[in-house]
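Here it is: the structure, laid out below.
Moving on, here comes subunit A:
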Amino acid sequence: MGNGSAIATETALETRLVSKRFGNRLVLRDVSVSIRKGELAVLFGPNGAGKTTLLRILATIMNPTSGNVLVTGMNIKEDAEDARRKIGVVSHQTFLYNDLTIRENLEFYARMFDVPHRRERIGEVVEMVGMTPRLNDRIGTLSRGMQQRVAIARAILHKPEILLLDEPETGLDLKIISVLWKTLLGEGGEKRTVVFTTHDLERGIELGDRFLVLSRGAIIYDSSKEQMDVTHLRETYDRCSGVSV
Partner candidate 1 sequence: MKGKESFKTAGLVVALLLFMWALYMIFIFVPTEATMGISQRIFYFHVPLAWLGLLGYTLVFFGSIMYLWKRRSGWDNFSSSAAELGFIFTTLFLISGSLWAKPAWGVWWTWTPRLTTALILWFIYIAYLTVRFYASEKQQGARFGAVVGIVGFVDVPIIAISTSLWRSEHPGALVFQGGLTPEMTFGLMVSIAAFTVLFVYFLAIRTSLKQQEMEVERLRELVEQDQ
Partner candidate 2 sequence: MEYFLTATAIIWAVVFGYVLFIIGRQRKLRQEIESLKQLVAEKQKNTR
């Protein structure tokens, strides 16, 4: 896990020997990674490798069977609520209520996240994803792409330091994808820490500056951009995705 930077940078997200068991199936095996502040970590892995499970554990939606997760140094077992304040989640599901309008959905989440100056903030994020004209439309009446834009707005509503993205690009057109990254990465000059999962190797290499490969619940590759050997990464990835298909 050692990497080149001489200055000890702050750790944003850390897992220590995290395992998750569903019945007799071990979905994650002793996963230990630490992600530095401002890093954009890409989590590769074939379907069923445990990517979503790991992300759900990081988002404190799911409890690990054993091991610890630290969010900016806070153990999520003790400070779950404070940890959640620092995290924003975008998954392939939007987490939005079909029967509520964009404004109502965002208002609800703003209340849940104790967002100050709700109205202004909602106006801001909706503007960022370009959904202002539809503010009073019900989610159910929007197209999938538009819903995903609102989901992005929802995730950054409380200005999280860390973003967890679970296959955020699947099913989206290029325009929305550019909105996604523009919105997610920076706001007010601050660079966010991002963990995102994908099974698209090329796209991941293009975007990330830290690469992890998860196979059968274990991390089998971990490297920063500077030290990365593209062929080695490709081989590792092909090997694990070839086996499990």
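As a working rule, contacts are C-beta pairs under 8 Å (C-beta built on N, C-alpha and C of every residue); 3 or more make two chains touch, one makes a residue touch a chain; residues count from 1.
For anyone wondering why these and not others, all candidates are chains of the complex that A comes from, given by their letters.
Note that the coordinates shown come from a computational prediction; the quantities given were computed from them, not determined experimentally.
K.L.:
Spot the contact partner of subunit A in this complex among 1 or 2.
P.N.:
The candidate that touches subunit A in this complex is 1.
K.L.:
List the residues on subunit A that touch candidate 1 in their complex, please.
P.N.:
Of all residues in subunit A, those touching candidate 1 are 21-25.
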